[in-house]
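Here it is, the structure in full.
Note that one protein chain of the assembly has been removed; the remaining protein chains are unaltered in position.
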């Protein structure tokens, strides 16, 4: 194949042109640059036009990197069976994506990486494979698709990096917490939507009290977690322990693990967390505050779970779909996703986020932070630190901001 | 409460007596030692008889540590609803456990930690909470229950530690691999049952070829894994990549992630892994060898999954129950469980293992190794090293053994 | 050999008797218990008398575990050359140790593990090998030596564990910080001596401001660090960066590493840190506060160093000896050693501490915490968290305590 492609925008410092050239060379293609106008000042956009030779796969890749190919009508094929895709299906990125359909560019709804695009009533919608039904019209090939990769912001935020890959504990965490508080306040004051994804360390370390406070203060619009954290949250209210560990001294009580099982049983007796709150069994804690403040929570099951709680969604695909609902809301309202000490649920959530949602990851494990930042998100902040201490500090800073102290 | 308890066996160097005293002090009890006979030689058993004062919880705990209380008939209560336990339910350990029923000590079937005991047709069976049905007779309290904690072996194996807590990369891994090979050969030659639990690193590192060889050689009787590894195993056979990374050079192909999605689609088209093997679509790899050698596999779903494959069990509780079947078989036939680079499925499996199954964990992350060894297993070996290199080395040693070279 | 040994104290729950039996079995010895009286209540001491058969090495080991052998005069031999030990030299533990000399038990001065005991003017002194001079009388064999291993405290502190080996991030860190603040205040109010050992993360994270505050508040009597932290402390005052990273945003300045080299040059121009403070070049920061508050600091060189600063002791053995001076003072005055994000200097310091100094380790890396706690110290607290956030939180708690708020 041989086609003319165009590139527009801040294509040099956003690394778009270098990546295009890199990809052509890597994939055995060839190129001739026809025109290259480099913006002379910071704000001027650049433009490049070139002839590229290569195979279908190369062009598919270039398109994902932002290359604009000649406008053609998008191609579709029907799914041969439920959950089965037609050959040549187009696999999505998590960047804003447009489909050329009936002579018009239409934005794909609910974009998410590694899914497919289905045309429903003339509108392109992003779907995970399992939800594709027999006969659904699935986009195939690479024609008529345009991706908008993120561009380096001209006025970069203080704290959110542009495709930063430098993940390290050697960062001014105390200063970053202060700046993050300001971003959160701005977002909340503008009716933004903040999703918190939390792991069990939030309960063990005592940061659950800070999380309850965040909910009360209006900084949490949805909570994603697993059965482990949810049970510990209940256990802590009933017994003052997490997996039998005393919440004050950290000593593990002999026989304390039983508390965990009793906590599950108490909620099972009540029927659900909401009912346990209504019946006065659960009187405080993170889930209690969610119920009281109408903050939805999704408890996704995992193969390690005890119990589980009646609220835990044991089918992982159903749990994903439940989480997607709130991700879509965050995307519409302008959102942020904050991932705290949660490798499993954090990476799961990360996989479903569009690149336009601001993402904050706080984890002791640099691996988790790297995995989540490596997704090429426009606005991402990775903090390699202890979420159990960062979260309480963040609440202090938010309180100072609200009192007008800073 | 005030009762006389007895301790028998190697109670001093197996730490049983020290732990009993420790627990009494920790839980605010009191004791008076009536008799203490210490075995004079290594093989002599010791005996201790003491009066203990304390509350119900203390005695429950002492019993779990191996204290023998006066024989009394076990108590039960009916479950008030499906999945709901009667108050005061007895939570199990993973040690061999006996229930005194109708004047006789009966061994609890399928023992597993953090579950309950149900009396079915006069026989005690261990069950997870979710499987308890309304009206099931659940053991409550602590009377009529006897636990046999592991004792320090008189002739310790070279490599399996007794409740070792020392987890470190600073071990003679090359020598341990040789010794482990001998243990595996002995087990296989005696019709033992070896379960392998594997994570995605086994595919990425190229150790999957070693695993396929282990299956062919008869060193794998069941395989537990997740959707990620299973898809990569298929992807590697179809495209030579794992998540788009070339299996030879480690370079990540542009656009290679699509291979992952196509691999899923191909199996979905066939209907299952077994059918894909039968249809000649899948011609090699770990799952192919499982099908060809009649080795059962359990693919448990997780919230992070793409696809998933049709074989993946998306309900985590059902996946657990499927895994339990093979754990029970391993327990009956004399078994070993080997956990390779799998935090999620490894810990899940560890939770379900009785303390009598030999356990081997190989992981780069000392946290995972510690978590799995901390369970007080009789025979455990933790290797903090790269499973991706250890597994191929192990296969080499097994081959040498079979040729009679070592 | 065949000898009668005695054990006294809380020998069962402090694990002394179990370890003695364990060691005899491990080292191929034999034993017969002649008498065993177990304390009936928590505070009663126990007593055991037994005949042991085994080789010289076994008895040496038993002695280190607290076995009392028949009193005999200690044996010595002269060092054959400077820095060379006589054969059969006794290698020390870090527990309080007594030598039977001229019919009297004398306490060994400056005890430290893996050193030797030299008799100087009739007094036993612990020395590192390199300081032994030709002709020095070095203790050999195992006779006439008594070691007092730590015993499980009857009234355990809330936070300091007794030979705790459980190192984990899953601890109530927020509560532990509060309790630690109380211990520090008590110590300072009693003229105690607190040594802080800090790594570069303290500068990078912004916790250096908290450390400067701790010095001003009187919670630091000596500071141990390396050239890296010391240069960054200067660089931060002169340029607002650490290794060229902006202290507010965490962005790494182009060309910023030069700041690091200029910082070194400025101190070299002044001649020393103290002179730079006096000349008004260095006006704030941790080292500035040390100079102003007469807190001694030891900057030990390492093979990675740039520069180094004129204050850095490039000979590692000399640096060790300089650190020892303050460790001895801490031991005499009742002390605490707090190790913050410093693997190299932390482990180096840990090696030199007697088991009677309270030790606190805060590090993100569980390996470091485990290494430092595994030494069998009486009072140790390991916190797996981010020192860069824990230290500022600790200062907040200390301030609340001083204001009487808590």
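The first chain written gets the first letter, and so on, giving A, B and C; residue counts start at 1 in each chain.
To be clear about the criterion, contacts are C-beta pairs under 8 Å (C-beta built on N, C-alpha and C of every residue); 3 or more make two chains touch, one makes a residue touch a chain.
Worth saying up front: this structure is predicted, and the values here are computed from it rather than measured.
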| item | value |
| --- | --- |
| Sole contact to the chain not displayed, among C:44, C:73, C:114 or C:278 | C:114 |
| Candidate in contact with the missing chain, chosen from B:10, B:128 or B:247 | B:247 |
| Absent chain, residues of chain A that touch it | 12-13, 15, 17-18, 21-22, 25, 30-33, 36, 38, 40-42, 165, 366-367 |
| Interface residues of chain C (partner: the chain not displayed) | 23, 26-27, 57-58, 60-61, 64, 80-81, 83-85, 89, 91, 114, 129-130, 254-255, 257-258, 260-261, 264-265, 268-269, 300-308, 314-320, 343-345, 347-348, 351 |
| Residue ranges of chain B at the interface with the undisplayed chain | 158-159, 166, 169-177, 179, 200-201, 204-207, 209, 242-243, 245-250, 252, 364, 384-386, 388-390, 392-393 |
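Basically, only the chains that are shown with their structure count from here on.
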| item | value |
| --- | --- |
| Interface sides of chain A and chain C: same vs different residues, half threshold | same |
| Rounded Å distance between chain A and chain B, as computed from the means of their C-alpha atoms | 33 |
| Gap in Å, rounded to a whole number, between the CA centres of chain C and chain A | 44 |
| Set of chain A residues in contact with two or more other chains | none |
